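A single protein chain has been removed from this complex, and every other one stays in its place.
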Amino acid sequence: MQTSEYGYNSKIEGDVVLTTVDAALAWFRKNSVWPMPMGLACCAIELMAVGASRFDISRFGSEVMRFSPRQADCMIVAGTVTYKSAGFLKRIYDQMPEPKWVIAMGACASTGGMYRSYAVLQGVDKVVPVDVYIAGCPPRPEAVLDALMKIQKKIGTQPILQGTVAAKLLHLEEK
Amino acid sequence: MSALESANKIKAKFGALIAEPTEFRGEISLKIADAEQIFEVCNFAKRQLGFDYLVDISSIDNYGEDPRWTVVYHLRGVASGEELRLKTDVSEEKSELPSVLPVWRTANWHEREIYDMMGIRFSGHPDLRRILMWEGYPYHPLRKDFPLAGKPSDLPGVAFTQVTPMEGGPFVTLPSSSDSIAREPRVRVPEGAERAISDQRLIDGKLK
Partner (left out) sequence: MAQVQDIEIPDSAARAAAIEEAQDVQGEKMVLNMGPSHPATHGVLRIVLELDGEVITKADPDVGYLHRGDEKIAENMTYTQFIPYTDRLDYLAPLANNVAYALAVEKLLGIHDKLPPRCQYIRVMVAELARISSHLLGLGAFAMDTGAVTVFLLTFTEREKIYNLAEAASGARLTTSYTRIGGLMRDIPPTWCDQVRQFLKEFAVALAEAHTLLTRNRIWVDRLRDLGVISKEMAIDYGLSGPNLRGSGVEFDLRKNQPYLCYKDLDFDIAIGSAGDCYDRYLVRMEEMRQSMRILEQCVNKIPGGAENKSHELVSIQDGKITLPSKQKVLTSMEELIHQFMLVTEGVNCPPGEVYFGHENPKGELGFYINSKGGGTPYRLKIRAPSFINLSILGELMPGAMISDVPVILGSLDFVMGESDR
């Protein structure tokens, strides 16, 4: 069952909203993406700048930078991933509960960046699946917010209840 | 006391071990002939001449020459501000020299890094293990015969390495060679393929 984005204007629709469960859940979910900042190098500083007052990530619901993977939705890999770091990065990704997304921030996380050397993993997508890549070295905070909006769009169109236990119990799926 | 006077004092004390101090851009360098005596020289420099601050220990790979390793110590006296450079050579078969950790405790991590990157051992070091690469990494990356792209290695559970793709470059500039064609920034031919190189050093494998 495919869902679509839901726009809501109280002056037109009134104060009661009728929607699909999936669309509502997707709306809640995408406006509260809790990032797990895997801040490794210089991009982490721009990530901190995104979290600070000027480029407020709180307007998107994501100021809760949870360093514990168990409580996070989206892992933002900000910085160079070395072969030594790849192990624990994969472990932390595995510890995140579903659904989870990954943003590869910056050139180093996307493709290894300008570090073509013996110690640098040429792109974090070699160990974890990446949803959005941000170009830049480091990307401007606006670019990070743009990537967050892309993730939000992706979340907004994702079927949520399909295949879950709750859907079976509520007989929401067609047989 | 200026650095040159300190250098001459060291030469006076250790005699034939020390070559004449050389100067370049205002810095005095001393070459020590026998690496085994480095601890005594450093001890003398600290206790008698007041070089109480070890700025840096570096290592150089003189690939193709014997002795292969040069270890460079940068000393400074905090009160006087004078700086001195001590250099010593180590041959590849030996690859070992005494640790100066008892003289300056900062040498601990410097020597661990040199062991990690170059493979030179320091006798008397209490805890000589890798510091920048992980324990069990089989190579010494900063050696001249180790390629920038790396070599594959695998330590399951800890880390792994793969060869970094360098084709479609230029990601590197070849060190100055007489072949201007090889030097120019253009697409490089992948490893193993035929290359028109006129520099004999590259063919002999002396420069990579």
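Structural remarks
Note that the chains take the letters A and B in the order they are written out, and that residue 1 is the start of every chain.
Just so we're on the same page, a contact is a pair of C-beta atoms (placed from the backbone, for glycine too) under 8 Å apart; a residue touches a chain by one contact, two chains touch by 3 or more.
Just so it is clear, the structure is predicted and the values come from calculations on it, not from any experiment.
Among the chains on display, the ones the left-out chain touches in the entire complex are A, B. Across A:40, A:57, A:124 or A:147, the single residue that touches the chain missing here is A:40. Subunit B meets the missing chain through residues 24-25, 27, 29, 52-56, 58, 60-61, 72, 74, 78, 81, 83, 85, 104-106, 108-110, 113, 117, 130-134, 141-142, 146, 148, 172-176, 180, 183-185. In the full complex, subunit A makes contact with the omitted chain through residues 38-42, 44-46, 48-49, 52-54, 67, 79-80, 82, 84-85, 88-89, 92, 114-120, 137-138, 140.
Here, only the chains that are shown with their structure count from here on.
The geometric centre of subunit A is 44 Å away from that of subunit B, both derived from CA atoms.
Only residues 133-134, 141, 146-151, 157-162, 164-166, 171-172 of subunit B touch subunit A when the two sit together in their complex. Within the complex, the subunit A residues that touch subunit B are 83-84, 86-87, 112, 116-120, 122.
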